[in-house]
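The structure appears below as structure tokens.
A protein chain is absent from this complex, but the other protein chains hold their places.
We just call them A, B and C in the order they show up, numbering each chain from 1.
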Amino acid sequence: MTSSAEKWYQQVRQQTLALTEDLSAEDMVVQSMPDASPAKWHLAHTSWFFEHFILQPYFQNYQCFNHHYQYLFNSYYDTVGSRHARPQRGLLSRPPLSDIMQYRQHVDSHISILLRQQHPAITDLLTIGLHHEMQHQELLLTDILHLLSHNPLAPALLAAQSQPSLNAAAAVSMICFDGGMAEIGAEAGSFSYDCENPRHSVYLAPFKLAHRPVTNAEWQDFISDGGYQNPLLWLSDGWHYCQSANWQAPLYWRNLDQQWHSFGFSGNQPLLPSAPVCHISYYEADAYARWAGKRLPREQEWEYATNLTQPPLQQANFLEQHIWQPTACSSQPNMEKLFGDVWEWCQSPYSAYPGFKPAQGALAEYNGKFMANQFVLRGGSCVSARQQLRSSYRNFFHPQQRWQFSGIRLAEDQ
Amino acid sequence: MTSSAEKWYQQVRQQTLALTEDLSAEDMVVQSMPDASPAKWHLAHTSWFFEHFILQPYFQNYQCFNHHYQYLFNSYYDTVGSRHARPQRGLLSRPPLSDIMQYRQHVDSHISILLRQQHPAITDLLTIGLHHEMQHQELLLTDILHLLSHNPLAPALLAAQSQPSLNAAAAVSMICFDGGMAEIGAEAGSFSYDCENPRHSVYLAPFKLAHRPVTNAEWQDFISDGGYQNPLLWLSDGWHYCQSANWQAPLYWRNLDQQWHSFGFSGNQPLLPSAPVCHISYYEADAYARWAGKRLPREQEWEYATNLTQPPLQQANFLEQHIWQPTACSSQPNMEKLFGDVWEWCQSPYSAYPGFKPAQGALAEYNGKFMANQFVLRGGSCVSARQQLRSSYRNFFHPQQRWQFSGIRLAEDQ
Amino acid sequence: MTSSAEKWYQQVRQQTLALTEDLSAEDMVVQSMPDASPAKWHLAHTSWFFEHFILQPYFQNYQCFNHHYQYLFNSYYDTVGSRHARPQRGLLSRPPLSDIMQYRQHVDSHISILLRQQHPAITDLLTIGLHHEMQHQELLLTDILHLLSHNPLAPALLAAQSQPSLNAAAAVSMICFDGGMAEIGAEAGSFSYDCENPRHSVYLAPFKLAHRPVTNAEWQDFISDGGYQNPLLWLSDGWHYCQSANWQAPLYWRNLDQQWHSFGFSGNQPLLPSAPVCHISYYEADAYARWAGKRLPREQEWEYATNLTQPPLQQANFLEQHIWQPTACSSQPNMEKLFGDVWEWCQSPYSAYPGFKPAQGALAEYNGKFMANQFVLRGGSCVSARQQLRSSYRNFFHPQQRWQFSGIRLAEDQ
Partner (left out) sequence: MTSSAEKWYQQVRQQTLALTEDLSAEDMVVQSMPDASPAKWHLAHTSWFFEHFILQPYFQNYQCFNHHYQYLFNSYYDTVGSRHARPQRGLLSRPPLSDIMQYRQHVDSHISILLRQQHPAITDLLTIGLHHEMQHQELLLTDILHLLSHNPLAPALLAAQSQPSLNAAAAVSMICFDGGMAEIGAEAGSFSYDCENPRHSVYLAPFKLAHRPVTNAEWQDFISDGGYQNPLLWLSDGWHYCQSANWQAPLYWRNLDQQWHSFGFSGNQPLLPSAPVCHISYYEADAYARWAGKRLPREQEWEYATNLTQPPLQQANFLEQHIWQPTACSSQPNMEKLFGDVWEWCQSPYSAYPGFKPAQGALAEYNGKFMANQFVLRGGSCVSARQQLRSSYRNFFHPQQRWQFSGIRLAEDQ
């Protein structure tokens, strides 16, 4: 373990704190729904992760910052023991934010000492801990946005974009891929989660993939055409959900002064027609694809196409751009936005790859136990940390969930 | 309107703020259940009450502090217009506490000006506004206690009582009252709510009333005797509730190290056997009375007995004592604790008195619309402001609610 | 015990069976909601009542018809032991209806033997058993109507009334009563339930009572005036219920071909404007009274007025008339319909009278345990057996329940 590890550690940890700069202690204690967590909880839980999996086993004579935190800030690791119920995370007005900030410093300073000791056993744990922290950076932002969206004051954390593109996006172009035998899953030599493994062969029939995601303008056509009122477009479970939740538009769309706006980190802003539609459920994505006479991509198709086209990860619209909303699509029909902007729902349920073995120990619970009732999303969003993305990365959510930056790219059979 | 009104106004408003001295902004934003409200909301709503009912109609050219507050901090006045949904009060991380504190000052300074103008129309409104504020002082405390009770850290706002009484309470003595025709309801000449009016005649059969409330020690006997397991002791609705909520003891009782404790403003403390049992529902009170071969008092019996015995209001254990928990009963069998310590559940559903007319205007909604499915409690508690109590005061809650400082005094027929 | 007892027994038991003449076994097995019971269950439960409370203790060497029935057909008597869960009564396709018919005969033949033995202990039990059976006659009809109301075929058990009155009802006349000290509760010398006792004194302020119930025509005015949309007319709990259940009219009203109909035992029929409105909840009754500038009567006022005016019980529209729907009000403003047609919601919560003592043994559970969250109704309906009605009779339901034949008579203070 070298000082580059320490630098990386500091950078990631600092990036988390930077996300909270415009948030008050009040913003950070509230939980807006059982699926979301308070920002304070994210700050504490990510520290608990390092404390529990690295400091307690490897730091000699480590003194816990507070023995209650083991219970309070465990997320879902049954191996670790009992834990505070998820829907009650928002009741923790104590410990105060200031204690959590001290907790972070306590953990950081001990991790630094350990890194300087160049303890060989912790390299992998540190890596997963930082990737874990990056996942929570995204969740912290999506959870805060959800909270602010319930505030009648429509608070803004960012200034509105000054000059959004008014050019129309290029008409969608379906790009052909040959398929055949393909290698899917994480490549050796760099970090990946257990669920991206093992790398394995699949056979893919020829398919086409849209050169860009579906845009807000296209989604308005779906709405105008009665997409939310026509059961024939929907999965059976999706239609029930749509009706019981009275969905009429994506999660954060609002009709103000007879014009569609969307709520985001800049508050309520007029829709940008050429930007990818965002905050839709799998059910909506699936209904749209049926309406459009297309289908959602399989995750293997997405990964194969991405490996072939090699989109430039560095230029994608990720968290670090600090735009935090999807940007306009190009007026040229070149493959774009596979990485960043919006997560892309795949028709693939989140399942084990052939030969899948969960990680060992408590981390065995990291991914495998969620392999039911969820669908895979690919490519990362405008609030994903760039470093965590790669073509094999598998995100997953329940088909009714909408508060992530989730969008849609169409596919079809050849 | 004289300067004594202004002094009173300042005193009550200051007392509200004093209750929050040991609370953080984080404590004050969270809502622990739909029945409870955040402390910040209580601070804002009580100010809104003065702004809406006094400043807007009577202060010339009054400028609202923030026009959103009309919507955010209306509690339940349909006459006033739409309002923020009650279960979502805890999502208001914005406006921040500091804004609410400024809002209070803004309202206070304008009320002061108005009071110095000696505007005749506002006397009654000021009085009801201050009584309203005192009601919310109690609710603020009960709501904060409920929040803290969900915190695994069991936070304490007060130091533990240093020397609680260890004397046993006197065995309960049933005191006889003759009954006959009695005048019930508010006496003219001082403030009362519409629901305490009109003063009217009732005929009361002879009855007996216990000289003190049921104690924690007696409640332990009820538990030991299987009181929570025997359906024959319970009302039908109560038994269903008891089973579905898995009640085994009063709300804040906890069995720690094989000993009953109760959670209160001093955190988890061993039960004081001679103090009144507290935080019980109507259903539990009713079951206890049946177990004891007695019954709950009617509210008219309670009021008649209180008017006859004239307990000294000034010496009762109210909010101002700053004990904020019920204190030990005396070892002498004299009538005690009719006022203060714990609200006493009556067998009387909350209903209109003969000839009842709701107050005019928006305040018509203050009491009348709650006259279904609730039971009356009498006498005030250790977190009630002394000034709001009187023998005719009618508090009311649903029979399953337990987070108020609610207890029980037994009665029986002669 | 004489042969008149046996005759009475046979008459009541026979009347129950007569109610099922037009019902199939299929009609009689289904349970349409947790509040309702299958007709087959009513037939069995009423027989169980005689078996459990009379035959088992008093018939020497009595052989149970089927020992499972003790469990299956106990309604709510915790003293008796565990029982089949109420919401699952509709799952009992077995035992078949034919077995239940045999069960009735088995019980009847043994009761006959016992009656001929002139066993002195059973007189009171027989009386309560028959009154209990009459209560279930009404419930059987209201439960069947509820079931049929869910059938898109709108089945009719009775032919439509051939010539319903088209005369308008007399405008409502408010009749004055002096009040003062009054004796309330059951008179000695004839059957009454424990909850009607003891007879006791109350003081009543002067009041007025409408000469007839509110009619369908008047209820249409309430609807037209936005009664179901105006929260200011409603109790707080009632308004929540009204909105969540989306009430727009009484339970069985249906707008067919732009005209209000109501579903009843004759299927869907045009509303009879001059008949009492029926199948309304307490919440609706209360809202109507507020809209009309009146109030609901107290149960003591109703009983006092009925005792004074002595309406002829024999001529009232009860079950035996076999009309089974409310009939038109007179065009003359004389006090009418205090008995029969519709139960009249009172503003009185169902509570214990002063000095109330529950019956002994298992029958202690008959009434007392329901004394929370329910309101009293008086006077009986067009599906009540005449013999069970008297001026002191107290019926009770939860304020949101609508499937009984419940209506409203207005009152006001003088």
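One rule holds in what follows: a contact is a pair of C-beta atoms (placed from the backbone, for glycine too) under 8 Å apart; a residue touches a chain by one contact, two chains touch by 3 or more.
Just so it is clear, the structure is predicted and the values come from calculations on it, not from any experiment.
One chain is not displayed; in the complete assembly it touches the shown chains A, C.
Screening A:Y69, A:Y103, A:W219 or A:W234 against the full complex identifies A:W234 as the residue touching the chain left out.
Contact with the undisplayed chain is limited, among C:A25, C:A170 or C:L313, to C:A25. Not every partner is drawn; the one left out touches chain C at residues 24-27, 29-30, 32, 40, 68, 71-72, 84, 88, 90-97, 147-148, 150-153, 155. Think of the hidden chain as still there; on chain A it touches residues 76, 78-79, 181, 200-205, 231-232, 234-239, 282-283, 286, 295, 298, 347-349, 351-352, 354-355, 365, 369-373, 375, 399, 413.
We adopt the following convention: only the chains that are shown with their structure count from here on.
Our note on geometry: chain A versus chain B, Cα centroid distance of 46 Å, whole angstroms. Mean C-alpha position of chain A lies 59 Å from that of chain C. Shared interface positions of chain C, i.e. residues touching 2 or more other chains, are not present.
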